[in-house]
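Here the complex is missing one protein chain, while the rest keep their positions.
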Amino acid sequence: MQSFHLVPWIVFLPLIGFLLNIAFGRRLGERGAALIAIAASAGAFAISVLQYLSLNAHPEGAVVHLAEWIGIGALSIPWAFRVDTLSVTMMLVVSGVGTLIHIYASGYMSYDVRYKEDPGSYTRFFIYLNLFIAAMMVLVSGNSYLMLFVGWEGVGLCSFLLIGFWYNRNPDGKKGLLNSQAAKKAFVANRVGDFGFLIAAFAIFWAFGSLSFDEVLPQAGTVAPAVVLLITLALLLGVTGKSAQLPLYVWLPDAMAGPTPVSALIHAATMVTAGVYLVARSAPLFAAVPEAQTAVAIVGGLTALFAASIAVAQTDIKKVLAYSTISQLGFMVAAVGVGAYVAGMFHLVTHAFFKALLFLGSGSVILALERAHHPLPDDPYLPKKKKKHDDHHGHGHFDPQDMRVMGGLRKQIPLTYWLYLIGAVALAGLPPLAGFFSKDEILTDALHANPLVYLLLTAAAFLTAFYMGRQIWLVFFGEPRSHAAGHAVESPPVITAPLIALAGLSIFGGLLNFPGWHPLTDWLEHTLRHDLAHATVFNPGVAGFSTLLAVVAIYLSWQLYGRQPLKERQPDPLKKRLGRLFTAMENKWWVDELYFAAIINPYKRFAAFLADKVDWDFWHDWVHDSLIAKGFRNLAHFLANPVDLGVIDGLANGLARAAQGLARVLSLLQTGFVRNYALVTFLGVVLVLGYLVFSS
Amino acid sequence: MTGDLLLFFGLAIVAVAAAVGMLASRNAVYSALFLIINFATIGVFFLLLGAPFIAMAQVTVYAGAIMVLFLFVIMLLGAEQVQQPGGGGWQRPLAILLAVALVVETAVLIFGGGASQAILPAASDYGNPQAIGMELFSDFLLPFEITSVLLLAAMVGVIVITKEDRKKPE
Partner (left out) sequence: MVPVSYYFALSAILFTLGALGVLIRRNAIIVFMSIELMLNAANLLFVAFARTYGALNGQIYVFFVIAVAAAEVAVGLALIVAIFRSRQTVNLDEISSMKG
């Protein structure tokens, strides 16, 4: 059965959900709005599955032409959907994980809007979420760099809207503008990357005369390598923006200001992987210039290690995951950089599973604390069951995302604990969970291609296991370090059910490209060039070493955090061991401060200089007032007095006077006496006759 | 010198003298009378030239009707004498100069071209009133009729021009 013609619905179903919720969402109430959004996302997933089934029968894929978008002369850019194994992989991840997160969000946001005291925003959240799914589908299904860019910008917009979802609050829930600033930061940082993408698109069109994948990619080898290098490096800039790589990663940690489902969907599972998808899609281009590949791999490796080091020292449960995401994205980028496109896509998929699981789990933890700290009188999932908690802890500052106030939660919320543990182990890369296989594949390929990258990634993997161990010990073991932690409430099934599904995927995701079987490699081979999609041979040495490192890291974290659990208000024990290094990591290597000092503040000073000195003093005061206004006045005066009154009027008056004078002279001829006129006539007669007589 | 020439010169002298007299007379009535003499001489010239009908018309219309009209107006207005003020002194010498120049020019024109054509004896019926009438009422019928309209228009015009404005506020 072939159903490629249905592919536009992966975009239109979420779009319909988006429009329905805009029009009727508020009237339908929370359940109705959430159902529409979930149905739209699930519909997109169903279509994606249909595409998958069709591709099994016709692995060569198809291009579905929907409409002509831009047609100028020879330039023709249709809105066409590209259905091939690569894009369908992305569709499945986006719509599959997206649907699970929709379900989760329908429960989670019920609480969030109540804690933020803005229940009307519930519908708004799902409007944005459906719009995001639609935009992401445009991104992964577009058949040209321009359509990809439309989706690229669309998801950027949704990211902005969702990071700033609580636009009038700070991340700690108080009134403020920090969330909006975080959204702005994400948007601006992405803009820098988009600039690179656009340059790349222009260069592609200039070099290849087309933006369509069908026409550009097969010609990759025919264009001068310098041009391809420019294109790929510009694309890399786009990737560093969207996929949060060095040096543009700074927006992603701040993006945690968005609600937790957003962090899971956009800033872990789907949108941030768009850069990886872009590189994988442009694989023939990158393959043509090894320098660009090396650059991509180094950027990925450095980012992986750098972000992992920061994650070690974070205290906010979501910040740890955010830096972990950056680090894992570094793994993927490094993978596609060393040419291991399949490994990169493999890690993209597994990471989508376990990182979504971890984020959603952290959301469950946060919610558990919030509900214990400040029970809602109208808890939507616990109708008047429990007696009202004495809320003397409900006052004062309390940050439910701070791991220092948690501890011992495995007894209070065991389901969440077990699910979170699965995600953490998968991320740490212990066999036989999904993360082990995908990470191992990347490490093996990196060892073959670029030992430096391999070292960077291995170190990052070690730190990954360490900070995940630290998080587990801090959050779930030891004694509760706050009243709320001691009374945490397990989340309702609507929240835990998606977690269970994701946990299952995290456990069995490794089967996707199991060594020796590697179905994903065979699958992607239909799309990627044959030489680019090679099956990675399982390397027991690499796998064993990384597993050993992970175990050592977890043991170390147990030594520090597990054996002697942290007490309330006790400083991080690692601080004593590492001293300044820890402070640096805790402060994120002062990258934000560096950017402020090196770029933003000089830029602001420059802007202020432009505004005050150049615009106001120079341009307004001097140029406008002194030069133009005064000069104009002088010129006007000059024109008015000497020129106008003197020359022009003089000329006019002179002409008039001359005419008058001439008239006065001529009027002497007009005496009014008939005889004078007759005399003149007679003179004429004499002259004419004389001429006739004497001329002949 | 034949009789013809004698007659011509005699009449010519009378005509020129009458014209000069008309110019020179202080009194407008004298001028009018001198002009009548001139017109009469010219009428005789017409007869000599074989134009008896025109000669008669000359005497009756010009010397008769028109000059009577002149005299009538002169006497009606009492404008026999007009003071000759001294102003406009340049007009008179310039006019005389131009007149001399004109005479010189015509003299050159007339006598510079060599021997002149003599006037031949005419046919017997030349210029008699019957021939004139035949011409007038055949080839020149339309101009003749227009002349009648012209005279009528002049008559009406004269009445309109000279009519007293009854509505004059005085």
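Per-chain numbering from 1; labels A and B assigned in written order.
Everything that follows uses one rule, which is that a contact is a pair of C-beta atoms (placed from the backbone, for glycine too) under 8 Å apart; a residue touches a chain by one contact, two chains touch by 3 or more.
Note that the coordinates shown come from a computational prediction; the quantities given were computed from them, not determined experimentally.
Among the displayed chains, contact with the absent chain in the complete complex occurs for A, B.
Where chain B meets the omitted chain, the residues involved are 2, 4-5, 8, 12, 15-16, 19-20, 22-23, 28, 31-32, 35, 38-39, 42, 45-46, 48-51, 53-54, 57-58, 61-62, 65-66, 69-70, 73-74, 76-77, 79, 82-85, 87-88, 91-92, 95-96, 98-99, 102-103, 106-107, 110-111, 116-123, 126-127, 131-132, 135-136, 140, 143, 147, 150-151, 153-155, 157-158, 161-162. The chain not shown here touches chain A at positions 667, 670-675, 678-679, 682.
Here, only the chains that are shown with their structure count from here on.
Averaging Cα coordinates per chain places chain A and chain B 116 Å apart. Only residues 673, 675-676, 679, 682-683, 685-686, 689-690, 693-694 of chain A touch chain B when the two sit together in their complex.
Chain contact summary for the complex, chain B toward chain A: residues 88, 91, 94-95, 98, 101-102, 105-106, 108-109, 112.
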